[in-house]
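Questions regarding the structure given below will be posed in turn.
Missing here: one protein chain of the complex. Every other protein chain is in place.
And then subunit A:
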Amino acid sequence: MITKLVAGKPGLARPLSIVGGVLLIVGALLPWATFQLNIMPYPALSTLQFFDAPFGVPGFRLHVMLLGVAVIAVAFAPAAIRGRTTKALGWGALAIAVVNAAYLIVEGGGFGTITSAHGAFAFGAVVSAVAAVMAIVAGSAYPAAPPVTWDLKLAKPLEWLVLVLAYAALLKVVADTLTAGGRGGAANPYAGAVFLSFVAFLFGVFGGLNGTGLLRWVSAVAERHRAFSAVVLLACAFVLPFTEAGTEQWIYTATNIGVFAATAIGLNIVVGLAGLLDLGYVAFMGIGAFVAANLSGAASASLGVDLPFVLVLVIAAIVAGVFGAIVGSPTLRVRGDYLAIVTLAFGEIFFKAAQNNIAGATGGSNAIPGIPPLDFLGTPGDAAITVFGAELAGGVLYYLLAVVIVALVMVLFANLKSSRIGRAWIAVREDEDAARAMGVKTGKIKVLAFLVGAAIAGVAGAVLVHRLTTASYESFTFLESVTLLSAVILGGMGSIPGAVVGASLLFVLPEKLREFSDYRLMLFGLALVLIMRFRPQGLIPDKVRRAELAGETAEGGSLKEAEERAVAEQERADDERLGRTGVTEGRS
């Protein structure tokens, strides 16, 4: 409503955003709570230490201040980037203010905490929130401009340098996000607030950078040097254990993320590429896990064999793949909802069978415990190791293994996607009858999707079970299938980075927000609803198509492409506004 008031008055935008920026800085410096929440000094326990040090600006208050400075600076930046950037910065600041205010109100016992109580005043949160709203309004008041794209090309070494810096920054962001709110996580009642504030800050910063066009430029550079980006990204993943996030807990979480990200990419083949909704996918992971458990020399396993790990992986993949094909075959005649029900039933069959120790292969309720740790060239997988004088946490070898598996699965996915098979999958998803009329053997191709997806899940399950050292049917519930599917949808169907980001979110957030653990599923549900409403394509939508084009058309074709599409969109919107009927309507 306020936005509408100022919409036609771009003259108001700059003063408003400057005032908003100044107020953000003031708000950051004001006290935020009317009592001292924690007597320990920052940063020994990252706390909301608001009252006693109004002029020290640790943590989120520094972030609010930085956002305020950025808002002021953007007011003098080129006109094209002002609107979007200011708006994003404002949203980030607002989120920080709201998160901290909410925590303060809840922990401090009422609104007095963030206004005035016992003769003390603390309006930091309120002032910051108002200032942030001003920035958002100012951002909307700037004249609308199309998204900025930089038509900038540097020499190859410089572009490489840009990529290295960008990925190093990304690594820093990931490490900081993992450690925000304390390295251990659970000790501090405000860890959740600190973490959420940090995420809000990142949201503001990345939104702002996106508004300036920098992110689009960097991703265009990355697309120009895809192989190099992949190498740097892999290197970053290997470096993560050396950062402050390299504690046993986070390495363990990161390993889990890796395993589930690989599975999510596999599921992405079935759901994202071939468009076959699979609600029982985790069963294939379970099959891989139990195959690995039985073949790896666990004391209670019925087979009592101990095969080399690589061989175990291959067998797990094959067995899971065969089951995938078996499940896929009868589903050829059912589509959509019916397929979902069939796969759901399969997942339940697997769960019940594993629970009842079918064929003595799953250990039933006793599970299969005591799977010996993997042997990495003589070092047991769960041991702490020392590399270049740096002591790395235990389990880091499993983490590296997970990284390698994810990298391989990514290559597999990307290669399949840009092949005859991948195109056939997408064609089936888009229009099965038309695909068939073009000579795609849709039945075979759908079974193949199930087979490949299941084999990937089988490999992931085999790795997981070695990390857990116990193979239990309880790890493979319907809930896990839903979580995986959520990861795929959250990240963006058919997108590789999307699947990784989705899996990361769904495994990091529960670790970080333990105080909400009772509401975990409710919050997932809410997040999914919001994503479907506001960003149905997912957080990181499928960009591979554009990447392919960048390689095929003239250099920089993807940028032109985007422009043309924007123009076309605009024309279409104009047509609709003028009430002209679309050309397609003329026919049907």
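A few remarks follow.
As a working rule, contacts are C-beta pairs under 8 Å (C-beta built on N, C-alpha and C of every residue); 3 or more make two chains touch, one makes a residue touch a chain; residues count from 1.
One rule holds in what follows: contacts and distances are computed from a predicted model.
The chain not displayed here is annotated in its UniProt record as "ABC transporter ATP-binding protein", chosen from "ABC transporter ATP-binding protein", "Acyl dehydratase", "Stage V sporulation protein AD" or "Cation/acetate symporter ActP".
Residue-wise, the contact with the chain that is not shown comes from A:I421, picked out of A:I421, A:A457 or A:I531. Considering the whole complex, the residue from A:T115, A:Q355 or A:T442 that touches the absent chain is A:T442. When you scan A:L202, A:L215 or A:L412 for touch with the missing chain, the hit is A:L412.
In the full complex, subunit A touches the omitted chain through residues 412, 415-416, 419-424, 426-427, 430-431, 433-442, 448, 452, 545, 549, 552-553, 557, 561, 564-565, 568, 583-584, 586-588.
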